[in-house]
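One protein chain omitted, others in place.
Then we have subunit A:
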Amino acid sequence: MLDAVPSSRSNAGAPENERVIKLAVLAVGGQGGGVLADWITDVAERNGYVAQSTSVAGVAQRTGATIYYVEMCRDTGRLPVFALSPSQGDVDILIAAELMEAGRAIIRGFVTPERTTLIASSHRIAAVSEKIEPGDGRASSSKVHATAETAAKRFIAFDMEKIAADNGSMISASLLGALAGSDALPFTRESYEQAISAGGRGVKASLAAFGASFDRARGIASAPPPAEKAAEPKAAETGSGAAAKVSGPESLLKGWQDLAARVAALPLALRDMTFRGLKKVVDYQDIAYGGEYLDRLDQAVALDGAEHDYALSISAAKHLANAMCYDDMIRVADLKTRSTRDKRVRREVGVKEGTILQVTEYFHPRIEEFCGTLPSRLGSYIETRPKLAAFLDRRINHGRRIRTDSFAGFVALWFIGGLRRWRRRLLRHKVETAHLEHWYALALGHVRDDYALSVEILNCRRLIKGYSDTHARAQSKFDRVLSALDLLKGRADAADWIRRLREAALKDEKGEMLDGALKTVASLGSDLAN
């Protein structure tokens, strides 16, 4: 590879007034990169520069990564020869309208430490591949940040999408503000603002977003790199999970305080998680359920110790709470009919004064959910009779749209939510409790031989999520991961393998990765046998 070198003829060595400034914009289709490129061209021309912008339009723009490119040079009366696309190692300013696009720019070689000012909005727009993993498939933002710090001459990054949204504008305006504020181009703030005003659409909001972003970038550009903010004391260190405000009738508050006192008596390391878990189960059911939760947790604590940093107990505190708060119809109905939920929806949708909110919920109950909400004997009676179950399913198994802003719709859900007090007698509770007990006993059974393995078994609870078919698939993955236990038991790396299996199970919907990993485990088993 041949690298650019300064010399008499080359650009870098060209007389200052003949120097070509190269600027590339990497954006996601639909972000308004074209508007930004037009503004930049306009600003350049207002400042006595010749400028040329190019782009790739067409299908490539539909939500995909796309590039706009601008070159500019002081107008000397002669026409410069401009390139039509950016070259590796030959870009002065790179604007990325999203963080991963900044990463892409670095990978493509458009960011070099000797010359490139990298201006990036630090917000994320997840790509489809990041969203469809059953686990957390998101790319690591910190890696991009870290690389950008060394890859660019200057790196200016903050959430420009938020600034745009806060000012009722589009990100193109805040990106332009950051460009102006960075002083990477020899143009005045006024000329940028004139370009925006000349555009004629949404000028006020654009100028506001431009200004806010300008100030932010100026702050970053002039100030020395800010020292890492002193990390705020973590809740875990203070056990402040208990600080949550609780309200309710006196008798219940008393019960809560008793439970809270039990948590306060636990080792500090697991107090935060336990408080959160406790809050969740009490909120889900009642004070007594909170007591059951702590009783179960005590079993783990009894086997645990500070030498392990209470990893087992923390894991138990977390996953017991999740397991005890299984997602049944009652919980869904209860959550959907709370006043806090109404407030949250209004906030998220942005309901303004003088408008009315109507909320439609999408339910699709099946015979399984119906039986789960029946007293356990009745529910089992139906489930063990396939013909009867199929007959009922034909009547139940339909999509239902319920308006929770209407009285009838609300009352229907409110009623189901009210079944909470009988929950312990219902079939679903019986099934879930049995499943929980089996899993928990399995995990705790290994503590003495293999502490780490116990923790990993507890963590497998993460696999169980979703509703209906998704839930069934999740259960099956959970079972498949734990099916490897017999083969792995006694191996020094058993815990590690269970973790790997769990991670594989979170990679795809059907568990194909998991099946592959299980095959590997099976071969390990035969190796052992040999």
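Convention: a contact is a pair of C-beta atoms (placed from the backbone, for glycine too) under 8 Å apart; a residue touches a chain by one contact, two chains touch by 3 or more; residues count from 1.
Everything that follows uses one rule, which is that contacts and distances are computed from a predicted model.
Peer 1: According to UniProt, what is the chain that's been left out of this complex called? Choose from "ANTAR domain-containing protein", "Indolepyruvate ferredoxin oxidoreductase", "Sugar phosphate isomerase/epimerase" or "Cytochrome c oxidase subunit 1".
Peer 2: UniProt lists the chain that is not shown as "Indolepyruvate ferredoxin oxidoreductase".
Peer 1: Among A:G30, A:G48, A:P186 or A:G516, choose the residue that contacts the chain missing from this document, as touch is defined above.
Peer 2: In the full complex, the listed residue that touches the missing chain is A:G30.
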